[in-house]
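The full complex has more chains than appear here; those shown keep their coordinates.
Chain lettering (A and B) follows the sequence in which the chains are written, and residue indices restart at 1 in each chain.
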């Protein structure tokens, strides 16, 4: 018998060179950003977030806030005031100083990496921020911000972005998106349909949101059937405004298919606000399956983000609001929870269900096996806390062997920090190159395949994954 | 005080050379295959599976099927027709063409690695399959298959196999095994006692299987006592036919010890098919402990495979049957679940309980600590989805520090794909060499120890682990 073809052994040195070569070959490909949390008004009239260094890098970034808060810095020192108070916020200069004073907290974190790279890539700053250079950096960044060229539309092109989506609540008018489409600018900025506020029947504001939904759709929502009709109508509108995808979040991915009578009964209890917690759970589970059904019919890609316990600290939430760094992950069970949805639509290729998790223990155990079997399922990139050098390597190593590269959808930056977009994609491409180089030197793929796969990981998978071709 | 003896630092380059040396030194050791899913008739009269390239590599391999299905290829295009239909299957040439068309789906997967290596090692094909070379490869493989030398008995020896076990349902006549034993061939092919069909009391066919068991044992099974007697009788028969081990599967490893009255009551409800789901769970838990008790008494090694939700998609199961790639793993809890069994027999060395899991999060957390304390327990190699380059490295890194090498049992290929046996063992040996070389260069073991451990991992541990010495 002949020797094995694939050696699995390799000298690291050569591997390192191959990795650099792969990265270089893909570093100029355009960026596809199918999942961001940018404010679409950025691309109409600029925005608050581009006023000064503190509002660019500190105040709105929950990654930055949480780390500083964890060291006992107050929200007010970081530019947030209590929701019910008109207490004066810290000045941008003061916020920036606190941030630079404590920048070493970010040593070895992806936040530190993104910020250092953004400073270098966008502002040509090669120094690490610290207490002494804080105000000089502030002035330099402010002077760049104040230039006419430093506006989101121009940065979109400077960043080599080809396509970008925002995330928009189901009730949104999408006025900003309409304005962009009607302008002469011509670059794609798409909305994404996020229906959580009208689906989470247990949420205190759900009843009110249904009234708004009624109004927006000009439809009397008195039963489940008209409710579904309203949601479908909204999807049609989002699609007309350029949307290619929906997005849904849940703490756990419980799904189910209720009978018409049962779902109607729960819906009616929801309207009169006499819901049990079991009702709320079942309704959410049923609606996730309904969203899959609608995607089968209208072709919108269905994104499903699972695993965050939102607003974990009630004091922070009550005093300062959501999205300030106090969302904590939980363990996620997929195999049983997702079964009712997969029983109904998992074999149907018209459904494109992209799964995201905060629980990496599910990568190799549940998600890769599911994506590697069901035609409807693909895996999103490492999400949130795992959008990091080690998080990406763990993802490649745990997911790819079982799911296969083609059951993943490349990268998305999932960010509200516009300036971090280039460095986030850049990092993904570098880590992709690392991983592919190892496959080459072990003998698992040849170098030509590696170059093709590099283009896939940087560009092709996300474009095909979100049906942008 | 003197410096530490063990440096933990090493240059990768030297490590890579050591790894290659360790592998070379062990690459000619015979293969021990104590857990396969081969059809024993292969070694009596050849088989269907050896007819053409498609039936060798595609149609029966659930790893291959699932990946192609996940990309929307139909089961019929892959040689499967619906169970209740006589719809004509695709020709072997057509199946092979579809497979080669989509071979890049296997980039970076263990399936891709096994197939490329099997083509190279067995058929001397160094090209990667693709759309254009598909039919040429088909003809070449077919011409080799058609040679008189290409038969399972001769391949057994060409592959350097020393001992091999199949997996056989409790009700099996073992006629194939008897035929092999009575032939002049003389190589060991052992049955393994797999009692799931007569233990899973909740299974729709259990009642019928008990009738068959009655018949096979010529024993009236009217109570739990006669049922146990029948199982023991079957074990005696399997042992007489060469068996050294049993195999049991479960979604979760729940075990218990019921009172005689309680187990009898459940058994009687099972006979009249008036079982609750709690009954079924308790009975399975009790029978796992019973199997351990029988192993204490007759010395058969007890294999226990946990964590697969079988036939996850009901449509695929109903239409095409089991084992087609739609088994999805679940999280597994061992510490509480296995305790009743371990309380009873965990300290008894006469029991050899080998555990397999699909949930890697249990490796370092539960399995290695259990195997590193209880004399009865050893850990099986990385299983199924984890039988892969990264899966093996994760296993070595997570298991060995706490369990110790000697509480593991080397490798087994667990395959129904005969031609993949050499490459699977070869991969295990290469990854073992990687891991040992790192220990050497960190200073944790010396090179002489590494060579001994290399032989252990490739040959000694599995032989001793399955009591083949």
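As a working rule, a contact is a pair of C-beta atoms (placed from the backbone, for glycine too) under 8 Å apart; a residue touches a chain by one contact, two chains touch by 3 or more.
This one's a predicted model, so the numbers in the text were calculated from it and none came from an experiment.
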Whole-complex copies, counting every chain including the 2 in place: 3
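Keep this in mind: only the chains that are shown with their structure count from here on.
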Rounded Å distance between chain A and chain B, as computed from the means of their C-alpha atoms: 39
Residue ranges of chain A touching chain B (in the complex, touch as defined): 1-13, 331, 333, 335-336, 339, 342-343, 346-347, 349, 361, 364-366, 368-375, 377, 397-398, 400-402, 404-407, 439, 442, 444-446, 449, 453
Touch list for chain B against partner chain A, complex: 12-13, 16, 19-20, 23, 66-67, 69-72, 104-110, 112-113, 116-117, 119-122, 124, 126, 128, 158-160, 307, 309, 312-316, 325-331, 358-361, 385-386, 388-391, 394, 422-423, 426-427, 430-431, 433-434
